[in-house]
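Of the protein chains in this complex, all but one are displayed in their positions.
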Amino acid sequence: MLVKMARGATPEQIATVEDKLREWGYKTGKMVGEEITLIGAYGDITRLPQGEIQEMGGVETLIPISRSYKRAAQKGSPGSLIHNIVNIGKVEVGGDKLTVVAGPCSVESEPQIMEAARLVKESGARALRGGVVKYRSSPYSGWEGIGSNSEEALHNGLKLIVKAGKEFGLPTVVEVLDPYDVSVYEDIGVDCIQVGEPNSKNQALLNRLRDTPLPVIHKRGNSLDIEAYLLWVERVMANGKENVILCERGLLSANKYTRNTLDLGGIAALHYQLSCLPVGIDASHGTGIRDLVHSMTLAGIMAGASLVLIEAHPNPLIAKSDGFQGLFPEQLTQLVTACEQVWELRKRIDSLYIPSANLEGDYDSRAATDKKRLFGREEKSNRKASEQKG
Amino acid sequence: MLVKMARGATPEQIATVEDKLREWGYKTGKMVGEEITLIGAYGDITRLPQGEIQEMGGVETLIPISRSYKRAAQKGSPGSLIHNIVNIGKVEVGGDKLTVVAGPCSVESEPQIMEAARLVKESGARALRGGVVKYRSSPYSGWEGIGSNSEEALHNGLKLIVKAGKEFGLPTVVEVLDPYDVSVYEDIGVDCIQVGEPNSKNQALLNRLRDTPLPVIHKRGNSLDIEAYLLWVERVMANGKENVILCERGLLSANKYTRNTLDLGGIAALHYQLSCLPVGIDASHGTGIRDLVHSMTLAGIMAGASLVLIEAHPNPLIAKSDGFQGLFPEQLTQLVTACEQVWELRKRIDSLYIPSANLEGDYDSRAATDKKRLFGREEKSNRKASEQKG
Amino acid sequence: MLVKMARGATPEQIATVEDKLREWGYKTGKMVGEEITLIGAYGDITRLPQGEIQEMGGVETLIPISRSYKRAAQKGSPGSLIHNIVNIGKVEVGGDKLTVVAGPCSVESEPQIMEAARLVKESGARALRGGVVKYRSSPYSGWEGIGSNSEEALHNGLKLIVKAGKEFGLPTVVEVLDPYDVSVYEDIGVDCIQVGEPNSKNQALLNRLRDTPLPVIHKRGNSLDIEAYLLWVERVMANGKENVILCERGLLSANKYTRNTLDLGGIAALHYQLSCLPVGIDASHGTGIRDLVHSMTLAGIMAGASLVLIEAHPNPLIAKSDGFQGLFPEQLTQLVTACEQVWELRKRIDSLYIPSANLEGDYDSRAATDKKRLFGREEKSNRKASEQKG
Partner (left out) sequence: MLVKMARGATPEQIATVEDKLREWGYKTGKMVGEEITLIGAYGDITRLPQGEIQEMGGVETLIPISRSYKRAAQKGSPGSLIHNIVNIGKVEVGGDKLTVVAGPCSVESEPQIMEAARLVKESGARALRGGVVKYRSSPYSGWEGIGSNSEEALHNGLKLIVKAGKEFGLPTVVEVLDPYDVSVYEDIGVDCIQVGEPNSKNQALLNRLRDTPLPVIHKRGNSLDIEAYLLWVERVMANGKENVILCERGLLSANKYTRNTLDLGGIAALHYQLSCLPVGIDASHGTGIRDLVHSMTLAGIMAGASLVLIEAHPNPLIAKSDGFQGLFPEQLTQLVTACEQVWELRKRIDSLYIPSANLEGDYDSRAATDKKRLFGREEKSNRKASEQKG
């Protein structure tokens, strides 16, 4: 962490900040410029009471240099990434196999979820999803999930999907909206808890999830920078929890045609550079258009996803919610097959990739020779130009 | 609501949609184009099961024509707006007077909140704010509010601010994060509940607030369109609750200099066109820069706000959270005075405003004459140009 | 096009609008709701003088129903898309083969562009890119391209890349910034003109490009909705030009980690639903991070791109501009190979895809049976619930 002192900061103010940092156990460094002094704090900055420093006299702002999410961070190096494996029931996420989680937007009835589970199983997907209490942007939609009206309804709804999952050997993924429902989910035997986009920054819910043994799929909010997102994820992990899965489902952008704008570059950044956690792609919410779910799911795998969420329904034309983005059974089967093919190709391509870190040394050592070979004369005249300008 | 049928929709599909709409009690209309048929549904569309229609055969999409938030909507006309008055304790919000709510980001101790309350009272502000459980973007900030660690701490923290408010005759506004805390707030005597930006779409919390008799300040999420925001607000009001206050505190945008981008055009749209609810401005979070809070609060009033939230602290340099945006006491006093002046000026200017609706008739009736006077010859040549193009 | 009349529009105003539309040669339809009347205009709405209607008495707004870009629009159907093939020199874009265009950000010297061209050729890429006049966000960067200082410099710079392209049998793609340079590009033998992101809405430049016989790669602006983008593209095509290529290079979003946010969902929408034009992906500018260019280029192909732009340099560590996103030669070779593999896989997967349009009929006809099988009892109780609410 760098502490940037204001233009007019006095030597006393600077000394006070340095003392404070050392008092808290940090080593410090200092860089005195013509107008501005910077103080560096070295050590575990996740412990640093930033607010307190920010308020000290003469301090202008804090400039983060290293990452303030520790548990969610990638621990490997470009050439040898280290990723967690998270278990959803008996299914490993983030390992050698791709994990496809499929199912209807909502659990609507026992026959519906049983038939959906059968179709999911037959498609080759490995886990079953289905909502029991649903987000609705309008309070007048007339359907907020089979479990929305009472605690009893919640119990019964959860039991349906757990039963369907057991029947077909599929672990289950169900979204939770209220911190007080978490223990109900645990008791009834849901295998994985999902935090939806509108709750991505719900502090009370995330704090509650620190204590659940269940794995958590934490979806990214539609206005969250990647690293801000990792800080909210870090909240769930802060006390030691490890089994968390990231999931991209779309950002707000200038694009009004798709329901959201899938940030696949964010997936690539998370998987290849920033985090040790498995990353999922939800192209159903990410596009909101049934015929784009296919391409964008595959593109998401190519970008770095190792988990895929797909909405599908025995007959999406009669689904009670979000049916317009749910796949027909034939499309699900086809997509699961295509997913496997893309996954295999990506693994092959990944294994050959030469990260820049492995090349920079060589090219750096050739820099002088290359400059001479490529620029020869230009280099000189260029220098002149910039001197004249100065 | 318009139902847009797909290009290849069959007459049977069209008839089925019409039948369904009529079966639900809507009158219908139809417009048959060369390629596309549109079906209109007239009546209370808040009751319309949109999902079910969207999934019917041949339906491409729904196009909303009238607003789907009824309770939060403006009921007047451009010339004579109708606005609710909401009471926070004995303070009327949305009436003839401006309401300034001020106080520290967090309740930090009894002496701190007592001194803050005294300063708020002396400044001329009319209500006291202060957080007892705080949002923090990092889980490692080291301070999540005086009430964050246990139920007892929550009780004690709330009691402090309620005591301070009573001492100085200021009703209190406190943010709630967890649905299960609402009854605690009610019991201890908080006068108004605030829903923070990260919870703007927290369905469980909003549903819970339907039942509180306390007024609710519902802040707008940083990625919510105004009308999408009004739908989340409508959720709180869906069962009849009326005492809700809107609040703008900044959107995500290209601007990286201020902490958020205050959408004052949104305030103007809400106040003058879309909603019957009072609108607040929170320039502390909206700018995140102490010296911009002043100007942006005043600009917010000019744009249409009738409630103002201001963070201030006896000594913001030692505040435990967000002190960088908290005003110094002198600045608070000055701003409250300036707020009154801007408010009085706005009321005067508002009273003179001639809405377009009152002018359009006249100008419409002169259109032909004006065209002749202003365009004379051009009109003709123009017609020709567009004919050639066709 | 739908004309939405205001709440208080008079019958005369409505009649006037209908008359006007018919006078212009449109068929009309009308839907009279309880509060609002809608008038439909059928025919070639690209000829419709929208502004004139918008200003007629009683008109509230226009609601577009069919697309206002005709030439850029997709003309096929979901099951059988129709795409233009655009030639860059002898290279076909949008046909059976993937087109990889690679090269340095800037032409820096004759040896540099010759060596770059050789590397591009060896990598298997099919065309050469390189800027001669460069965008720079700061006016003090000290380098605005080899051709930036005079007309003579522009000539010489363009000649270098054209020479390099000819030497290695690679057609050349060069960005143009000034409308008055277009003829210079044509004369010197550049094979394809690129419009950069900052010029995506540069009306003078786009108008000028209507008349060039050269193909144009028109990059999408970072705040343009897909359909708004297609309207700017349509501007280039308005007089009949056909050889235009779309290109996604990133939007503004909440993501601050990558330089821009690649909207691959936009690529999928353009390729599979909205446009007949080939779509390119530029992951160099789209990510701004060398090690993410690889994954995101491949993901872009999977999403629907048939052209790929890649920045690469003989030694990116000494590049005069944007070297941080330029690939090392080994990485380029590897990426071109991987691109081919992903392209082949996508073609195979595409050929099997069952579009929803081919399934909807069946599922629609089973809807009643499926509802009975899946929902049986629930259906009834549900109806009741919504009735009670109404």
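We just call them A, B and C in the order they show up, numbering each chain from 1.
Note that contacts are C-beta pairs under 8 Å (C-beta built on N, C-alpha and C of every residue); 3 or more make two chains touch, one makes a residue touch a chain.
It should be emphasised that the depicted structure is a prediction, and the values quoted were computed from it without experimental measurement.
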With touch defined as in the header, list the contact partners of the absent chain among those displayed. A, B, C
Looking at C:49, C:76, C:169 or C:376, which makes contact with the chain not pictured? C:49
With the full complex in mind, choose from C:32, C:73, C:153 or C:238 the residue touching the hidden chain. C:238
Where does chain B touch the missing chain, residue by residue? 78, 108-109, 111-112, 115, 140, 142-143, 222-228, 250-258, 260-266, 268-269, 272-274, 283, 286-287, 289-292, 294-296, 298-304, 314-318, 328, 330-331, 334, 338, 341-342, 345-346, 349, 352-356, 359-360, 363-364, 366-367, 370-371, 373-378, 382, 385-386, 389
Considering the whole complex, not just the chains shown, which residues of chain C touch the missing one? 46-52, 54-57, 68, 135-143, 177-180, 198-199, 201-204, 221-223, 228, 231-232, 234-235, 238, 252, 316-324
Which residue numbers on chain A touch the omitted chain? 2, 4, 8, 13, 25, 27, 29-36, 38, 40, 42-44, 47, 49, 57-58, 63, 65-66, 223, 252, 254, 256, 357, 360-361, 364, 367, 386, 389-390
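In the analysis below, only the chains that are shown with their structure count from here on.
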Considering chain A as a copy of chain C, what rotation angle in degrees (nearest 5) results from a C-alpha superposition of the former onto the latter? 180
Can you tell me which chain pair comes out on top for contact count? A-C
Pick same or different for copies chain B and chain C, depending on whether their interface residues overlap by over half. same
Suppose each chain is reduced to the average of its Cα coordinates; what separation in Å results between chain A and chain C? 27
Between the Cα centroids of chain B and chain C the separation in whole angstrom comes to 35
Using the touch definition from the top, which residues of chain B touch two or more other chains? 47, 49, 57, 223, 252
